[in-house]
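With one protein chain held back, the other chains of the complex are shown just where they sit.
Just so it is clear, A and B label the chains in written order, and each chain counts residues from 1 on its own.
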Amino acid sequence: MGALLTATGITKYFGGLPALQDVSFDVLQGEIFGIIGPNGAGKSTLLHVISGVVVPTRGRVLLKGRDITGLKPHRICRLGVARVLQTPRPFPSLTALENVAVGAIFGRRDGGSQAWQHAADVLAFLGLQDRAAVAVGKLNLQEKKMIEVARALATGPELLLLDEVMGGLNPTEVEETMHLIRKIRDAYGVAIVWIEHVMRAIMGIAERVMVLNYGEVLALGSPAEVARDPRVVEAYLGKA
Amino acid sequence: MSTTGSWLRYATLPSVGLVLACLPLAILGSALYARLATQMLAYIAYTVAFNLIFGHTRQLFLCLGALAGASAYFSVILTRELGLSPWLTVLLGTALAAALGTLFSYISVRRGLGVIFLGIVTLAFSLMFENLLLGLRDLTRGETGIVTKGLGFGILGERWASYYVFLGLLLLALALYQALVSSKIGLALRALSDDELAAELAGINVVRYKVLAAGVGSALLGVVGACYAYYNGYVNPSIFSLVGVDVVVLVMLLFGGMGTLLGPVLGGAVFTVVNELVRPLGPLNLLVYGALLIVLFLAFREGLVVALRRATGLPLP
Partner (left out) sequence: MWLIALLIDGIVQGLQFSLLAVGLTLIFGLGGVLNLAHGQFAVIAGMVTALLLDQGLDPVPASAAGVLATGLFGFLVDRSLLLPAYRYSGETRLLLGLLLTLGLSFVIEGFLNYSVPYVALSLHLPWPSVRPLGIPVRTASIVVSLLAILALGALLLFLRRTPLGKAIRSIMQNEVGAALCGIDPARMRTLIFTLGALLAGLVGITQGLFASLGPEMGLELTVFALIVTTVGGVRSIHGTIAAGVLLGIVHAFASFYIGAYVTFIILLATAALTILWRPSGLLGYWT
């Protein structure tokens, strides 16, 4: 089966400083693909490049063979790539349901009349149905993050990009979120590229893991392979 | 709650129309009041336009008077020099204003100009426009301006007929506004005025909706500006000056409430009265508007409509 997403030689400079250098990888359909690395390694920037927020200095991003490098984010979203930002940024003046509906109405190619139903379904799937009419400002942080996830899912993606959704969670919540991510993949059949700081979580459910360090790929493989890699142990795990 | 909401949504616009349609009965006969009331309608319409441009999409156009004036002068000059029907040239003027506003918006969104740069560019346009009017004396007659007649059939010629023409325009504008904001476009506008990046990532074509809002708003400025030129009996640069239009409209919108249907109506009505009260103050007039700008922005940024919503518990549109 062909790769869903192929990134080749992604390089990004910010004012002369490299944030990403020659990063190449691919993501298979329905795969959970983990990305780890210390702060400032370039993980968020990589997702920015894939989702079109940042145009890479060099390199290409292909979605099912189609070159999407440099397309505007809303186009990429409609082509089936949804993004959840590191700090949740739901629209504060909309209700929870409206937030999700934005994704369903504008983010899907088949939006139309079904959009509000889609939005309600996604909210229910994430267990937020009784918060639907609540102004988003009244939700707690975890709920806001879930609204972001719901909005992303409502766009009907084939690829979901998650940026550190577990920041600030306690161990039980981490456990629940791990479970949820698998559930999302199984129910929606999406591939998930997932950045996380919590090692245990990512090693637990990602099928493959890529380690970034100073903008470069340090290792890429199954969690077990990566965990054994001496460079990773030295650069990252060793310190912990 | 939600039934009151939808009831209010449908009832507000007709109520506004009814109240404004009856206004002439209350101030029967007085030529001064007729003029003020008509002027008020024009300013409310300007404010509705600015609400789309700034209230919903945060594009700081400091050229409202200049866009209205560009349309007005274009129309009046075409009619005078080429003998075209004013009906046609009002449309041409409107198209000019829409094109200019669309252009400013498109360039600024594509180039990622922030509020400062868009502010400077549009301010520069305002001042260029004013100097152009003063410089091209042969065409514009400089500060004196050009005398205009109504649109024929007594339209924009007679006192109360003009009032109802402007009322019709305003109600159309308000209806268009309401249709826009309660459609999917309105959802996009609300989302992108909260957070452009998040909106873009959720699939909203931010450029398209911002440019659309600016274009529609500018067209409205244009049509009202041109009609005002014929109603007023003459056009001159001071009718469309930065201080005379932009600052007043900004204050009206801030006071009434950005992003609301009733905000421009209430703000426009209140400040038409305030404007008359401070007129005898002469130069202090400007001081009052400056102080209002500051106070409103510091202490009353949510505006009257939101305050009323909170006080009455009603979801006023």
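Just so it is clear, a residue touches a chain if its C-beta (ideal position, glycine included) is under 8 Å from a C-beta of that chain, and two chains touch if they have at least 3 such contacts.
From a predicted model like this one, the values you see are computed outputs, not experimental measurements.
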| item | value |
| --- | --- |
| Shown chains touched by the chain that is not drawn here | B |
| Selected from B:Trp87, B:Trp160, B:Tyr234 or B:Phe297 as touching the chain missing from the view | B:Phe297 |
| Option from B:Ala11, B:Ile27, B:Leu84 or B:Leu134 whose C-beta touches the chain left out | B:Leu134 |
| Residue ranges of chain B at the interface with the undisplayed chain | 58, 60, 107, 111, 113-117, 119-121, 123-125, 127-128, 131-132, 134-135, 243, 247, 250, 281-294, 297-298 |
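Here is the rule we go by: only the chains that are shown with their structure count from here on.
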| item | value |
| --- | --- |
| Chain centre separation (chain A, chain B; CA means) in Å | 43 |
| List of chain B residues in touch with chain A within their complex | 184, 187-188, 190-191, 193-195, 197-207 |
| Residues of chain A defined as touching chain B within the complex | 51, 53, 72-74, 77-78, 82-83, 85, 89-94, 98, 101-103, 105-108, 151-152, 155 |
